[in-house]
Structures are given as C-alpha cells and as structure tokens.
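Let me begin by handing over the structure; questions about it come next.
With one protein chain withheld, the remaining protein chains of the complex are depicted in position.
Our next item is chain A:
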Amino acid sequence: MFTFLVKRLFQALIVMFVISLVAFAIQDNLGDPLREMVGQSVSEEERQVLRDELGLNDPYLTKYTRFITNAVQGDLGDSYFFKRPAAEVILDKLQATLELVFGAAIIIVVVSIPLGVYSAIHPKNILTKVIMAFSSIGISVPVFLTAIILMYIFSIELGWLPSYGRGETVNILGWHSGFFTKDGLLHLVLPCVSLASIMLPLFIRLVRSEMLEALSSEYVKFATAKGLAMNKVYYQHALKNTMLPLLTVGGVQIGTMVAYTILTETVFQWPGTGFLFLEAINRVDTPLITAYVIFVGLIFVVTNTIVDLLYGVINPTVNITGKGA
C-alpha cells in the first residue's frame, strides 16, 4: 500500500511538472503584463526599466524557476482584475463548480445504472429501445442547446425553476453550499441536468455493454446453476463486475466534467471557475488563466489516484499492497 502511494505520488508530481511547464508557457507568452499594470502615459524607456525590475527580461529558465518556487508555496501570482491572489480567487469559485459537478455526477449515477442494467437484462423490451434511442440522441445534442431548451421550457414557459445564478447558499465551515436551502437546490437543478446530459448517454451505454458482458460470463451461468434467485445473480454477481470499468471511466470523466463546466456555467451565469476562466480569457488575466490550468490538472490527478485506490479495494485481483505476486 505504501509503495503504491509513493509510486502514485511520484507519477502525480511528473504530471504536475508537465502541466506547470504548459501553464507557465501560456503566462510567459500571452499578452504584456505591463500594459495591464501601467497607464498610457508611461514612456517606452520607463517600461524597459520596469521590465528589468520585474524580471521580465530574465532568461526563460530563471523566470520558470521563480514561477515554480512561488507556485509550490501556493503563490500563483495576483489576478490583474481582482487584485487578489489568483489561487484564492479560484478557491472561492471552485466551491460552486464542485457542487455543480457533484450534482451532475449524482444524476449520472442514479440514472445511468438502473437504465443500463435494465436494458441489459431485458434486451428486447420496448423500454430498452426507447432508452437506447434517447441515448443516441443525447450523445449528439450539444450541451449549450440542451441548456437553452431546458431553460426555455422550465424557466420561461413554466416558470418552475430559476434560470441563472446559485441562489441562496449556507455557510458550512467556510464552504458556501447550495445543497441545504430550497432556493439553492432549485438553482442547482437545471445546470446539473444540462451538465449531466453530456455524459449520461455514454454511461448508459457503458453500463449496458459491461452488464451484457457480465451476464454472458461463466460465473453468472454458474451462479444461476447454483440455484440463486435471479435478482441476486443480476444485482450482486453481475453488477459488481460491471462497476469496475465504470469506476475507471467515471474517474477520468469527472475531470472532463470540470472542464465542461465552462459551457454550462456560461449559459446559466453560474459563478464557478468555468465562468471565471472565460472571463479571465476575455480580460487577458494571465495569472488567473495559469492558476485555472494548474487547478484543473490537479483535479484530474487527484481523482485518478483516488479511482486507482478504490479499484484496488473493490477488485481483489489487483494488488496494491505490494505483497507477493
């Protein structure tokens, strides 16, 4: 277990190093920080002096070393627009994004597993055909269209749900959550559903195909021949084996969903990191862009490591303890 963790930590460091190189390259080449800091009246000579003072004319390696030294200490530079440390700005907004992703993930799990399992157990049923048709359509509709349609139906025509913002939040140990107020929950519904709609068809199909494979396996046949009730065969023997590939794919997709929030948050004016990132690009707020890239990379690395650990816990044939063969 310890060896595994050390190994994974080492791999994570390499990944983060590569991400930092990319992020720094963006920061170093995107726009001119001086233009953001000083006004029109400063002459070119004065600008050169300032550049030297700020170390902008230093060799690339020196600049990168400075950047990485600060970054390791949690200092990713100050946002030009907010005039606050970029990491702090992102952490503030990250709560909203994580709640959005969390809500979407719950919807995906709660909907895709029953539907996928049902369509695998009853492959010829009419409902299965409806599910499969829906998932085909779902895959091909872009998220902003889904979002706008949902908004039109439920906010504008029916007026049941709010169409933008987070609504009322509760402060729990510094975390502003929308999950504990009625208003916050209502605000979560539409963004979460639209975000989930991207991955949902994929997951239904994944659950179905993995379940079909498990159902055709010898151990399922043997479990049936042992005289077990069919429910036990389906929901214990087959389903547990279906979960393994689901976990692997799901872990990667959580990271992707964080990235997809850019679209969803923009449509719903959701005050999260995706929306922030888009604004940062418009304002050429390079420290913020860099910080965002690093944060998303970090989320990917962390979720993947957790998934690998969980995989080892569920699947006894995977040896993460490092003992024996």
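Convention: a contact is a pair of C-beta atoms (placed from the backbone, for glycine too) under 8 Å apart; a residue touches a chain by one contact, two chains touch by 3 or more; residues count from 1.
One rule holds in what follows: contacts and distances are computed from a predicted model.
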{"item": "Candidate names \"Cytochrome b\", \"NADH-quinone oxidoreductase subunit J\", \"Phenylalanine--tRNA ligase beta subunit\" or \"ABC transporter ATP-binding protein\"; UniProt protein name, chain not shown", "value": "\"ABC transporter ATP-binding protein\""}
{"item": "Selected from A:Leu228, A:Leu247, A:Ile281 or A:Leu310 as touching the chain missing from the view", "value": "A:Leu228"}
{"item": "Residue among A:Phe17, A:Tyr219 or A:Tyr235 touching the omitted chain", "value": "A:Tyr219"}
{"item": "For chain A, the residues touching the chain missing from this view", "value": "216-219, 221-230, 232, 236-237, 240-241, 244, 314-317, 324-325"}
